[in-house]
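A short worksheet on the structure shown next.
And now, chain A:
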Amino acid sequence: MGFKFEYLLSILPDLALAALVNVRLAAVIIAIALMLGTMLTVLRSLKLRPVNAVVAIVISFVRGTPLLIQIFIAYYVLPAVGLDLTPEVAGIAAISFNSMVFVSESMRGGLASIDPGPLEAATALGLRPPVIWWKVVLPQLFRRIAPVLINEATIVVKGTALLSVITVVDVLRTAQQMASSSYRPFETLVGAALVFLVVNLAISLAGKTAEARFAATRM
Partner candidate 1 sequence: MTAQPILRVSALSKEFRGTRALNEFYLDVAEGEIVALIGPSGCGKSTLLRCLTWLEQPDDGFIEVAGRPFGRALMPRGVVRRQSRREIDALRPKIGLVFQQLNLWPHLTALENVVRPQTVVLGRARAEATRRADELLGRLGLADRAGRYPHALSGGQKQRVAIARALAMEPALMLFDEPTSALDPELVGEVLTVLKSLAATGMTMLVVTHEIGFAVNVADRIAFMDAGAVIEEGPAREVVANPRTPRLRSFLDLVLDRAQVPSGETLALPQTE
Partner candidate 2 sequence: MRFDASILVDYWPLLAEGAWLTLRITIAAFALGYLAGIAVALLAILPGRLPRLMASVYIETLRNIPFIIILFVVYYGLPFSGVRLPATLVGTAALALFASAYYAEIVRAAILALPRGQFESARVVGMSPAQAMWHVVAPQVLRTLVPPSTNMTLTMMKESAVLSSVTVPELTYQSLIVQGNTFAPFEVFAAVAAIYWLIAIGIAEASRRLERRVGAAQAASVSANPIAARYLSLDARRPS
């Protein structure tokens, strides 16, 4: 049996529709991860020794174990401790937690490249640390790490495909369902691959355009 191009074309609209699930999940995850990641970074900057020691272990754990295992933990283990989550919520929780750590680590790298001059000026003016964080450090920091965050967004989008394993009906699961009725797994999976390719290229492109415009307005 040959590759049926017409079949691939016929399923693309439904796959694109299913991709909205991945995009929606990814948007929620990125918003949560940015928020928690920023909070975690500020918390780490307080340099409370026991807190940072615990954070370091959590980071090492998240970076050292597969996202799939983290998803399984949210899906199988959390109900066992009384947190009965829907597959979607469990997935969002797992990927957000994972992404939060990567956001905070990116921020850690970005902080090292920030010019301390404005901070000294702000301190000399008597601004309080929360104000300095909010008005001076974070705006510069987000500008610095914007490319990294865009990349993280594409990683999150890719990560949402894993949620099909815990029964979330996303692009991949939709493709698998189509394949089981049409017996054409290859075409449906190529279709799913194309959908992800388009979504992620669009994110990268939007990021680059925004960056260029941002760079232009700053000059």
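Worth pointing out:
Keep in mind that, in the parts below, a residue touches a chain if its C-beta (ideal position, glycine included) is under 8 Å from a C-beta of that chain, and two chains touch if they have at least 3 such contacts; residues count from 1.
On how the list was made: all candidates are chains of the complex that A comes from, given by their letters.
Nothing here was measured: the structure is a model prediction, and the numbers come from that model.
As listed, 1 or 2 are all part of this complex, and the one touching chain A is 2.
Only residues 1, 3, 41, 44-45, 47, 49, 52-53, 60-61, 63-70, 72-73, 76-77, 80-81, 108, 111-112, 114, 116, 119-120, 123, 129, 132-133, 137, 154, 157-159, 161-162, 164-165, 172, 179, 185-186, 189-190, 192-193, 196-197, 200-201, 204 of chain A touch candidate 2 when the two sit together in their complex.
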